[in-house]
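And now, chain A:
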Amino acid sequence: MSNDLLTLEGVHTHIGAYHILHGVDLRVPRGQLTMLLGRNGAGKTTTLRTIMGLWKASRGRITFAGQDITALPTPQIASRGVAYVPENMGIFADLTVRENMLLAARAAKNASQIDEQRLKWIFQLFPAVEKFWNHPAGKLSGGQKQMLAVSRAIVEPRELLIIDEPSKGLAPAIINNMIDAFAQLKASGVTILLVEQNFNFAKRLGDTVAVMDNGQVVHSGSMKALAEDEGLQQSLLGLAL
Partner candidate 1 sequence: QAKGDIKIAHVYSRTGPLEAYGKQTQTGLMMGLEYATNGTMAVNGRKLVVIEKDDQGKPDVGKSLLAAAYSDDKADIAVGPSSSGVALALLPVAEEYKKILLVEPAVADSITGDKWNKYIFRTGRNSSQDAISNAVVMDKPGTVVATLAQDYAFGRDGVKAFRDNLKNAKIVHEEYLPQTTTDFTAGIQRIVDKLKDQPGRKAIEVIWAGGTPPFNALAAQNLKQRYGIEVFTGGNILPAMVSFNQFPGMEGASYYYFGFAKNPANLWLVTNHYNRFKSPPDFFTAGGFSAAMALVTALKKTNGDTNTDKLITAMEGMSFDTPKGKMTFRKEDHQAMQSMYHFRVAPGARPGAMADLHLVKEITPEEMNVPIRNKR
Partner candidate 2 sequence: MKTMDFDWKPLALVPALALLVFPFIGSGSTWVTLTVAGLAMGMIIFIIASGLTLVFGLMDVLNFGHGVFIALGAFVATSVLGAMGDYTGSESLWINLLAVLPAMVVAMLVAAAVGLAFERFIVKPVYGNHLKQILITMGGMIIGEELIKVIWGPLQIPLPMPMGLGGSFFFGDAAVEKYRLLAVVVGVAVFALLLWTLTRTKIGLLIRAGVQDREMVESLGYRIHVLFVGVFVAGSALAGLGGVMWGLYQQNVVPQMGAQVNVLIFIVLIIGGLGSTTGALIGALLVGLMANYTGFLVPKMALFSNILLMMAVLLWRPQGVYALSK
């Protein structure tokens, strides 16, 4: 078995009449944090949604842990240990923060069954989640919603975390917390795939990097190499940085 937890080979995606992804090749190595960069409209979000099965690949192959998941329905993909934070955060506005968390904790029947250790850890990273525990999530501020969205993804252990722009709208202090959180998660063996616009953020966290443009991956390699190679940064500048 290869070292890649998730691979995409020549994935094409159509949305209605539009052809959005034109053969995406992507490898997400196990236990590492992979950054997906690219300018607005490059197709990052579309790639993530295709992985999750929210949009169906019209061609190509997606594997997770060695198994083909291209045609699986979304719930089954998620059940295999994938957590997803969508670009719009996907908060259930009518439910309270507690109820949002409870739904994410699939094993728990009620709030008291959510793993206490983990909850404490989350509260410490994102204090707002604790503070507004019994409030309707729709009333949270933009950044608070973002925190809740990430909290939901990590309330239970998952093998792969897929997150679309987690840092958007967050105060610097919270971004620091988030970086800590991802580092801790990574240390515990979780694989992470992040879309990120904030290059500073990306630089501090990423192990590998892929840059997209026009529905294709145009560069992939190690973050370290990219961070050190000013020339490469320059050539990809318009696309990602």
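Everything below uses one rule, namely that contacts are C-beta pairs under 8 Å (C-beta built on N, C-alpha and C of every residue); 3 or more make two chains touch, one makes a residue touch a chain; residues count from 1.
Candidates were picked such that all candidates are chains of the complex that A comes from, given by their letters.
Computed from a prediction, not measured in an experiment: that's the story for all the values here.
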Touching chain A in this complex, from the list 1 or 2, is candidate 2
Touching residues on chain A, where the partner in the complex is candidate 2: 52, 54, 73-75, 78-79, 83-84, 86, 90-95, 98-100, 102-104, 106, 109-111, 133-134, 136, 138, 152
